[in-house]
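Heads up, one of the protein chains got dropped from this complex, but the rest are sitting where they should.
In order of appearance the chains are A, B and C, and numbering begins at 1 in each one.
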Amino acid sequence: MTFTNIIQNNARPGHYECTVIENRALSRRYYLLVLSRPREMTNPEPGTFVHLLVPDANRFYLRRPFSVLDCDDETISLLIVEKGEGTRIMRRIEKGRPIDIVGPLGSTFPKVPGKRVLALGGGVGLAPLYYYGVRREAKDCETYRLLYGARSREDLFVDGFDWALDGVSFSTDDGSHGFQGNIVEFAQHEFEQSQVDVIFSCGPNPMLKAAAEFADRVGVPHYVSLENRMACALGACRSCVVLTRNGAIRYRTVCNDGPVFDARELVWKELPQA
Amino acid sequence: MTFTNIIQNNARPGHYECTVIENRALSRRYYLLVLSRPREMTNPEPGTFVHLLVPDANRFYLRRPFSVLDCDDETISLLIVEKGEGTRIMRRIEKGRPIDIVGPLGSTFPKVPGKRVLALGGGVGLAPLYYYGVRREAKDCETYRLLYGARSREDLFVDGFDWALDGVSFSTDDGSHGFQGNIVEFAQHEFEQSQVDVIFSCGPNPMLKAAAEFADRVGVPHYVSLENRMACALGACRSCVVLTRNGAIRYRTVCNDGPVFDARELVWKELPQA
Amino acid sequence: MVTNNDISVTLGPVTFKNPVFIASGICGYGEEYSPLVPIEELGAVVTKTITVRSRLGNPPPRIHEVPTGALNSIGLENVGLEAYIRDKLPLLRDKRVGVIVSIAAEFEEEFVEVADKLAPLDGYKGLELNLSCPNVEEEALDHGRNPEFVERITRIVKERVPDRALLVKITPNVTDIGEVAKAAEAGGADGISAINTVVGVDFDLETGKPIFHRGSGGYSGPGILPIALQKVWEISRAVSIPIVGMGGISSVDDARKFFIAGATAIQVGTSLWVDPELTKNIIAALHEHPEYLGTGTAE
Partner (left out) sequence: MVTNNDISVTLGPVTFKNPVFIASGICGYGEEYSPLVPIEELGAVVTKTITVRSRLGNPPPRIHEVPTGALNSIGLENVGLEAYIRDKLPLLRDKRVGVIVSIAAEFEEEFVEVADKLAPLDGYKGLELNLSCPNVEEEALDHGRNPEFVERITRIVKERVPDRALLVKITPNVTDIGEVAKAAEAGGADGISAINTVVGVDFDLETGKPIFHRGSGGYSGPGILPIALQKVWEISRAVSIPIVGMGGISSVDDARKFFIAGATAIQVGTSLWVDPELTKNIIAALHEHPEYLGTGTAE
């Protein structure tokens, strides 16, 4: 069974100025950034992202991509982990300040009517999978079970989120909350308990690779959301490519062909594992 | 009568981190920046300046020079006019924030025992002349009369300063406060009323040039504090030179040979008048 | 209130409605940037450089940010001449977009082939010979350093597309850029495009290796502005054909400096990623202040 070609990019991106509605620390490294939703902005589908200009930047900064974590008529929320200078600056930006974004951008996690989905979110990789979960309608899939893993309890945000999904379970590498072990081990464990037709995953590359090997082994279609360094985010500059094989070997763009790909089309050994 | 060679540079500069003690708007364009005085910093003489790093600067900024307006054991005060990006950023810097300075730097307005000084301060050019006035001892000069001119009332800071000088008078171009006319016209007027042995001046180049012509005409020695774009401020890079003639024509540095010069040594026609 | 002064510019046989273009490699084949930039309002889009055969390009990472700009190592990934003509060029035909097709090739015969195939087509106003791509394995693709070659190729292509604007894009990575520009002029170019990226490198402190697999990359963005202005100014004193200036433009003021340096038109690259309104703002400023043009050639 394959869903190749069901991954779509229907995003109609615009360039907008938003306002910071909330900027809340969730843990030492994670924070929730809630922006006003521009009136004209089209509805972001789960999997899509916004390309955000680091504010107050006197120096040259490329925009930074962040998946949509949630969205309603008034707001767009992002789940951000402090990684480098850009995410450090953004962490300090105050309520009421303007933020310049381009979005929504990119492809979406597919609709899989009648299928039972197991979604694996590692770290901030939670964002698009959480969004799929809270946003989905009955016709999008049969069931949607989300496994959410992090290094330890302190990086898991079990409070303050709307976990009204078919079920969410947690894992931590150190066992401080939920299943002890990495999220793919957890998936293996879950898989043995219940039926799974499709796997979605998002997180660090090593996790995605492990998930892909697992999905291959168990013979289940697997859709994965990738990260890469981006410049235009419109599929124009060819900066953000990954090697794919679907018949021919070719580079496809994470920004525009992705970020969601059919895992079996990716040439995994070429993906950086750091 | 000449005082050539009485201009000295005894500054022993250091590199310090200060704290903003106060940052107060004085008018639309002017503000007072009070910094904590570093314990080890030597006493700044009137005429000397500090070389200040624009804070929060992600991009490349050269340091900006500012004359010392006042100084006590605890604080150094600067009088700043918003001119470009650097002074705009500094205007917003909050109390308690660190500021990186090098100083004190440069030459001083000379001590002229027994002489009657007429000091002409235009705009922020007030700073070193005010400092000379409040700091001077009886042996430094006989009398010290300060004329302080600005475009209009709103750029004159008559309140909040300690005007305990032998006398300070004001002029405005538009006559909204004090004498109506430019400061050199005012000087001319004052000169006719009372005895003057020495003139000090600091302000925009066109004013300084007019003052120099006036001093020449009336045959009175004239010491002037110049501005120039600076890099090292230590006399090392030769960026900040002005053409001087004292016998030979040569370039001297505003940062280290100046900023205070004997006006008759300057080749005025080479000084930019914009 | 934007006044609508005529700010059209003429490059050889062709007039463009304004002198603000998007640089090659930034907007793909033209269409890709249209969600953010109304491309029909531009003077032109210069499409991604194409070669006779399609190219896979370099392995990622291909883009690297530094505090003063970006380094890239795309490696001329492109769909190839045939697919370009079949799939890409037609997309823009109905849109009244000013298209300049950027091409690169290794050998004289390839240039002839490209020019012959493009000559009879419509849907584009100009050709830009990219003789200056630093990011590729083949030394031959960087032959913009050799004046005789530049002159010969320019002549060969111009003969075949006499009714299009032929721009020759030259590299800043030479001792004397004026000499190369002169060669293009002698070959019959309608304009010089300058500059392409400056060769640069950055290293990963963790691994002790260059960021890019190929090592060096092309440096663009604000950090190259003083260099680009210098090169355009040098070229303007060496040739009398128009110059299309670029390199580090991130504001209306930056664009104005290129006109002062002697450019007739400008291209915007890297900074469009940051500010998608940049071309629009420059066009508006020029409509309002047509005197910004023709301020050229400060001596």
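Observations, loosely collected:
Operating definition for what follows: contacts are C-beta pairs under 8 Å (C-beta built on N, C-alpha and C of every residue); 3 or more make two chains touch, one makes a residue touch a chain.
Worth saying up front: this structure is predicted, and the values here are computed from it rather than measured.
In the complete complex, the residue from C:P67, C:G178 or C:P290 that touches the missing chain is C:P67.
If you put the hidden chain back, the residue from B:R24, B:R88, B:R229 or B:R245 that touches it is B:R229. When the omitted chain is restored, the residue from C:D202, C:D275 or C:E288 that touches it is C:D202.
If you put the missing chain back, the residues of chain C touching it would be 66-69, 71, 145, 173-175, 198-203, 205, 208-210, 215-216, 219, 222-227, 229-230, 233, 253, 256-257, 260-261, 295, 298-299.
Of the residues in chain B, those that touch the hidden partner chain are 12-15, 53, 59-63, 102, 228-243, 249-251, 256, 270, 272.
Here is the rule we go by: only the chains that are shown with their structure count from here on.
Closest to the protein's overall CA centre, chain by chain, comes C. Centre-to-centre separation between chain B and chain C, using Cα means, comes to 49 Å. Separating the CA-averaged centres of chain A and chain C is a span of 35 Å. The multi-chain contact residues of chain B, meaning those touching 2 or more other chains, are 58-59. In chain C, 67 are the positions where the chain touches two or more neighbouring chains simultaneously.
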